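Below you'll find the structure I mean.
All protein chains but one are shown at their positions in the complex.
Think of it as A and B in the order they're written, each chain with its own count starting at 1.
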Amino acid sequence: MRSPIRFERRLEQPKWLNWAIPVVSLIAALVLGAIVLLATGKNPLDVYGRIFERGFAGTRALSGSIKTATPLAFTGLCAAIAFRMGLINIGGEGQFYMGAVGATWAGLAFGGDLPTGAVVIVMALSGMVCGGLYAAIVGVLRAKFNTNEIITSLMMNYLAAIFLNYLIYNSTSYWRDPESRNFPAGKPISDRADWNFYEIGGIKIPLAFLIAILAAAAIWVLYKRTRFGFEVGVIADSPKAARYAGIRTTSTIVIVLALSGALAGLGGAADVGNFRGLLDSKGLQMSGYGYTGIVVAALARLNPISTLVVAVLIGGLTNAGFALQGPDFPSGLVGTLQGLILFTAVAGEVLVKYRIRRNRRIAAVAA
Amino acid sequence: MNSNIFVIIASSAIFYGTPLFFAALGGIFTERSGVLNLGVEGTMLLGGVTGAWASQHVPGSAWFTVLAAIIIGMAAGALTSTLLAFLCVTLRTNQTVAGLAITIFAGGVGLSSYFANVWKVAEAPVDRQVRRLDVLGWADVPVLGPILFNQTILTYLSWVMVVLASIYLFRTRFGLQLRAVGESPQTADAMGINVVKYRYLHTILGGALAGLGGVYYSLAIVPTWVDGMTKGAGWIAIALVIFGFWRPSITLIGAYLFGALQSLSSTLKARNVQISGDVLDALPFFMTIVVLVLVSTRFAHRRLGAPAALGVPYEREER
Partner (left out) sequence: MKSAVRMTGIVKRFPGVVANDGVDVDIRAGEVHALLGENGAGKSTLSNILTGLYRPDDGTVEIDGHPMQFSSPRDALEAGIGMVHQHFRLVSTFTVAENVVLGEPDSPFMMDAARVAQQVKELSDRYGLAVDPSARIWQLSVGEQQRVEIIKVLYRGAKVLILDEPTAVLTPIEADALFKTLRAMVAEGRTVIFISHKLDEVIKVSDRVTVLRGGKTVGTVETASTNTRELASLMVGRSVEFNRIVRSNPADVAHTVLTLDGVSARDDRGREALHDISLMVGRGEIVGVAGVAGNGQRELAEVISGMRPLSTGRIDVAGESVQSGRARSAIAKGIAHIPEDRLHTGLASSHSVEDNLALKNYRSSSLSKFRVLRRKAIRAQAADLVRSYDVKTPDTVTPVRLLSGGNVQKVLLAREFSSLPKVLIAASPTRGLDVGAIETVRARLVEAAERGVGILLISEDLDEIMSLADRIVVMYEGRLVDEVAAEAADRERLGLTMGGSTVSGGAR
């Protein structure tokens, strides 16, 4: 009745695991995905080949992938920064919507008057504040009443989605285009509120992606170098030790969740300013950037810099999925692959903690 | 009298609450063993889509097809949660992330949608359904008729389950051992109880029940498959487990309360009551948060009987 293998706790975690785990996880996920494809009568090599072609081969494909990667970078950072403290914020989705709502308001209100640079800043700030406040509610409930943040943050995703529908479909709100009587749609922001693109080596890089790079760097410094980061680390390691050392746990919880939400909100602002140009209720809900961000963060092992790299990878996958969607490439495939990546990423974490050893038989007892 | 608005709401509370109860009962079993399943939503959707497929494709008489659909949906749920058990119990991964992985993998834009596409489930209605019965011909009895005697067979099954599950958990030695595994796996292990076996079996059982909840959505509530059709029911079920203090009977009541909230929007709209549909749609989610806040203070948590080892992987030879 004994299993052939056992897990042995690692005393030390070798550095090479940091990059080996994500790579192995990714490969394992592709293998598992191939099994699903084979089982449903598709040729995995063919499917993967086309994903690579549409996602990563050539400047056009890469431009598209980086575009999709941009919101994912923000939601990935949103998940990473909270998960690092052991706060499972899965409300990135709703916080992203709220950021989009806030930024659209700012874009509509100031787009006609202020110079472009100022509009961009006002939109970004407005998105961050909205996303941050929305997440702070979760933080306050967790800090004050010890309410499980997983479920509350998720419930607030549904509430945010209903709020979006209300703004665009079920009311004549400021965000809705009054011209669109029969097919309700968002009111477009003026051209001056559009965020820029930069061309580097033929690849179009959106301004928002550059902001994401800055944000990732800032988070890295915050967590590695500052007192605040030190405190977050201690709370994550042992809440009791934090209390013992006089670290204010409750306010830190609220601040970290607000920061996390602000990042998702910034993503929502980028989505409006750099890409859609209006509050697109249906489009936002179809994309599911918040949930994919969790996959990004997990595969990046919650490291902000790796989050950017993984966002481009998953962005390419998602981008190719959108482009290829059709009878040969059913919807749901990309989500399935993302789920598999998350599986293998969590399973990979086991290898960080344990070594797998073969069980030796005990020498037979001579009676 | 039977078109009285309260009768309609009570009747649909039970109708819409039944799948919530199935999923939450599954959650009770899983969590009582110490495993947290955050993959309920995805598991329900996989159960729903496989059940819908079976209803469209399994030949034979109508009742046989429906039975097959139920069993296939439950099997899909069981299989999904076997994966969760492998991750959480054998590999001892972080249970939260493992559960999220299940929901993303199987959820509304994942495998359930993929299957629906590949099998073309959404293109035809699900004709062979789990229909409301007319028990003893009493469906027209005033007030009680529509509420109690005009439900589907699965609702009646759920009533049997409440009783059986309560007896199992609190009156049998297996229930006692299960609760010990969830409270203190170290103790259970020292007493010779196989912690791994209990966790696997009850996680799988929980998945099967979530799958059953999913089948209810695709075969009883919505006649056609829609991606992501459970719309958060799996998450509400997780909250219901807490709301029900990990006890089947209280959870059933909670499920009916949330069933009523979920049905309110369509019921009131049909009767031209002037309330914003969005507010009504938001109610179940908002109430879930309110309920969670109410029961989640640290003091309440200990009193209410959350399994002490919930979410904690068990490792014997720890040093």
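What we mean here is this: a residue touches a chain if its C-beta (ideal position, glycine included) is under 8 Å from a C-beta of that chain, and two chains touch if they have at least 3 such contacts.
Please read all numbers here as calculations on a predicted model, not as lab measurements.
Novice: Counting contacts across the entire complex, name the shown chains the missing chain touches.
Specialist: A, B
Novice: Which listed residue (B:A62, B:A124, B:L157 or B:A190) would be found touching the missing chain in the intact complex?
Specialist: B:A190
Novice: Across the whole complex, list the residues on subunit B that are touched by the chain not included here.
Specialist: 171-174, 176-177, 179-180, 183-184, 186-194, 298-299, 302, 305, 308, 316-317, 319
Novice: Could you please point out the subunit A residues that touch the chain left off the display?
Specialist: Within subunit A, the residues that touch the unshown chain are 1-2, 8-12, 225-230, 233-234, 237-238, 240-246, 248, 360, 362-363, 365, 367.
Convention: only the chains that are shown with their structure count from here on.
Novice: Taking the mean of the CA coordinates per chain, how far is subunit A from subunit B in Å?
Specialist: Averaging C-alpha atoms per chain gives centres 28 Å apart.
Novice: Write out the stretch or stretches of subunit B touching subunit A in their complex.
Specialist: 38, 42, 83, 87, 91-94, 96-98, 100-102, 104-118, 227, 231-232, 235, 238-239, 242, 276-278, 281-282, 285-286, 288-289, 292-293, 296-298, 301, 315, 318-319
Novice: Going by the contact rule at the top, pick out the subunit A residues touching subunit B in the complex.
Specialist: 7, 9, 36, 40-41, 88, 90, 141, 145-148, 150-152, 154-156, 158-159, 162-163, 165-166, 170, 288, 291-292, 294-295, 298, 330-336, 338-340, 342-343, 346-347, 349-350, 354
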